[in-house]
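For this view, one protein chain was removed and the others were kept in their places.
The chains carry the letters A and B, assigned in the order they are written, with residues numbered from 1 in each.
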Amino acid sequence: MNLILIATIAALVIPMYEAAQDNDIWQKMLAFSSIATKASIVILIVSVLRDDWMIGVVGVIILSVGNAALMLLAQILKRLNEL
Amino acid sequence: MCWPTVRVVEVTVNDSYLYAIILLMPLTAFMVIFQANPYHALVIRGILGAVSALVYAVLGAADVALTEALVGTMLAITLYAIAVRSSLVLRLGILREDEPEAENLDLKRLIADLHSITSKKHLRLELVPYEDRHALQQALWKKEIHATCSRLCQPEEARYETTIRVEYLYEILKTELSSPITSLSYLNLPTLEEKH
Partner (left out) sequence: MIDILGYTCIVIGIAFWFWGTWPLIGDRSVLFKLHSLSVADTLGSMSIILGLLLKLPSEWPLLILALISLAIWNTVLGYVLAYCSSSGGDRER
């Protein structure tokens, strides 16, 4: 199980590197969406690993709310490019 | 289901993944700090929010993680995006008669020059057309716009004049703008008592 967690963290680092080196804002947004999903999945894995219901609830809420934040930000950035 | 349980997280050799997760947080924080473009910094701030929510949840602070995800990521970033968008802007008033059209090459080139300078400083350039010279002056005096750009009445070698009322914008444009089309001037307006 520890190995699995290390592997997921390695997968989390790839989009972070991408967000740091790319200069296009939409590529950064893609990396952000990828990281948001992956982080909440890692929270879920940890909650199952520890058999902790509370962390699991938080993981599910972050999973559904983080995506809403992304959509809001994408709409605002789109308006920004129009002007 | 055990609700209010207080868990003390002990880092043992078995939990070595914790170090890897916690290490991600300063990494993203440095990425935010070294970002020059404010919008890119906002997106990376979102990444920092997601990563720190992950760290808090893994360390057992479920409530802090939830607050970070809801307030720190969603609300703060949306508000900051709106604030940055409405404050980092150069509003340039022009006359409606010389709006940049196909035949008005001079103004078009001037606007392109200004655009390249402002985008270098991450500013937005917004053109506000006015009906006549009087309305343009009024708008500058009432601080609705930051600068005006209009055709000179008796053209010399510069055919346009640009008047700026914000000092640091004037400083930037004075050093960067090398176009012979326009003359630059700074107008020091008195601070008005009433707000507009």
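Here is the rule we use: contacts are C-beta pairs under 8 Å (C-beta built on N, C-alpha and C of every residue); 3 or more make two chains touch, one makes a residue touch a chain.
Only a predicted model underlies this, so the values are computations on that prediction, with no experimental measurement involved.
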item: Which displayed chains the hidden chain touches across the whole complex; value: A
item: Contact set of chain A toward the excluded chain (per top definition); value: 4, 7-8, 11, 14-15, 17-18, 24, 26-27, 29-31, 33-34, 37-38, 40-41, 44-45, 47-48, 51, 53, 56-57, 59-60, 63-64, 67-68, 70-71, 74-75, 77-78, 80-82
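The rule we apply is simple: only the chains that are shown with their structure count from here on.
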item: Centre distance in Å when chain A and chain B are each reduced to the mean of their C-alpha atoms; value: 25
item: Chain A - residues contacting chain B, complex; value: 2, 5-6, 9, 12-13, 16, 19-20, 23, 25, 28-29, 31-32, 35-36, 39-40, 42-43, 46-47, 52-55, 57-59, 61-62, 65-66, 68-70, 72-73, 76-77, 79-80, 83
item: Residues of chain B touching chain A in the complex; value: 1-3, 5, 7, 14, 16-17, 20-21, 24, 27-28, 31, 39-40, 42-44, 46-47, 50-51, 53-54, 57-58, 60, 62, 65-66, 69-70, 73-74, 77-78, 81-82, 85, 124, 126
